[in-house]
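The complex appears here minus one protein chain, its other protein chains still in place.
Moving on, here comes subunit A:
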Amino acid sequence: MSTTVAPDAAEAHSAGPEEASDTGGRRLGQRQDLLRTLLLAGGTVLTLLITVWTLRIGAGGITTADAAQTLWDKLTGGLPATPEELRIQTTVWELRVPRAGLALLGGAALAIAGTLFQGLLRNPLVSPFTLGIAPAAAFGASMAILFAGGGTSSASLVGGALISGILCAAVVVGLAATKQMQPTTLILLGIALTQLFTALTAGLQYIANEEALAAIVRWTWGTVNGAVWYQVVTVAAMLAVALPFIQWRSSSVNAIAFAGDDAARSLGVPVTRVRLELIFVAVLLTAVTISFTGIIGFVGLVGPHIARLLIGPNHRFLLPFSAVVGGLLLVLADAVGRVVLAPALVPAGIVDALIGAPVFLYLILVRKKAF
């Protein structure tokens, strides 16, 4: 059918000459997708290269080549020939790779969770912490520090942060389910629980001794300092399951984000179920990551926006690309935090916001139109 049903002469003038480029236009849509796929692939490679490059940062005179050699040896089962090589290999593999890995994967997890929340709740202002997960996790961590003792990566601290973060999200989602999971309801409930857990944590800080208080505050800064291998493996395994599932649901996220709940239903998307499933995934990604790192806030809000400005709003590309951008942001934040006041370390959570905020301001201002 070649009927042009737009009768408006002033605007239908395009119909004539554009007929010829019909097939060209078809290729255009696909070509745009191909370009985005290439950008995604290029961004992934660049991020991995930068991550390997940051392994050289720190004491011990280890070069990028040394780090790459270690990774190659571990991959191929090669053994270090000299004690010096063994020292390098141990430093790289046991200290630097876990922290870079946790920064990369944790940043990816937080950014992808942020993109999911923003899309599913149709709100550019929300982040992975919108449901109150962060203050709830801080409360759990504070409880663990106060009453169970232990260091920053002790099981009680990780467990306390994880459980209270997930419980808080479960309460919010459970209450919202009585109101058809409306986005506004979810956001408002999240605000209420954020206030509640902030107050509870403040109460714990009030009764804490100085040492515990310092530990609590340090935890809330967010860092990958204490990263150990099991944490990297946990986040990696979680992402390995979550990413394909999220990708499979990306066209449903598009319908919910861009058409609204009613129209998304008319497009065949089971809106409430998809929203519930993907919020569950986003909550897990967030809660597990921050139980290892403490509260790293900025990457989950700004990572998605930077990714959106670069690759566009289509979630089929935005979701994986925000993972790449979030990972890169946190790897860079950690690298800068180790260099800028060396030998002192600035927590990645702080650097993240210090770098991210100006970048974000710049991106907002150079955009022609409002968000």
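Keep this in mind: contacts are C-beta pairs under 8 Å (C-beta built on N, C-alpha and C of every residue); 3 or more make two chains touch, one makes a residue touch a chain; residues count from 1.
We adopt the following convention: contacts and distances are computed from a predicted model.
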Task: Omitted chain, identified by the protein name its UniProt record gives, among "PadR family transcriptional regulator", "ABC transporter ATP-binding protein", "Chemotaxis signal transduction protein" or "Gliding-motility protein MglA" - done: "ABC transporter ATP-binding protein"
Task: Contacting the left-out chain in the complete assembly, out of A:Thr51, A:Ser127, A:Ser142 or A:Ser252 - done: A:Ser252
Open item on the list: In the whole complex, not just what's shown, which of A:Gly61, A:Gly77 or A:Gly268 touches the removed chain?
Closed with: A:Gly268
Task: Contact footprint on subunit A, counting only the chain that is left out - done: 1-8, 11-12, 14-15, 18-19, 21-22, 25-26, 28-30, 32-33, 118-119, 122-124, 247-248, 251-252, 254-255, 257-260, 262-263, 265-270, 308, 312-314, 316, 369
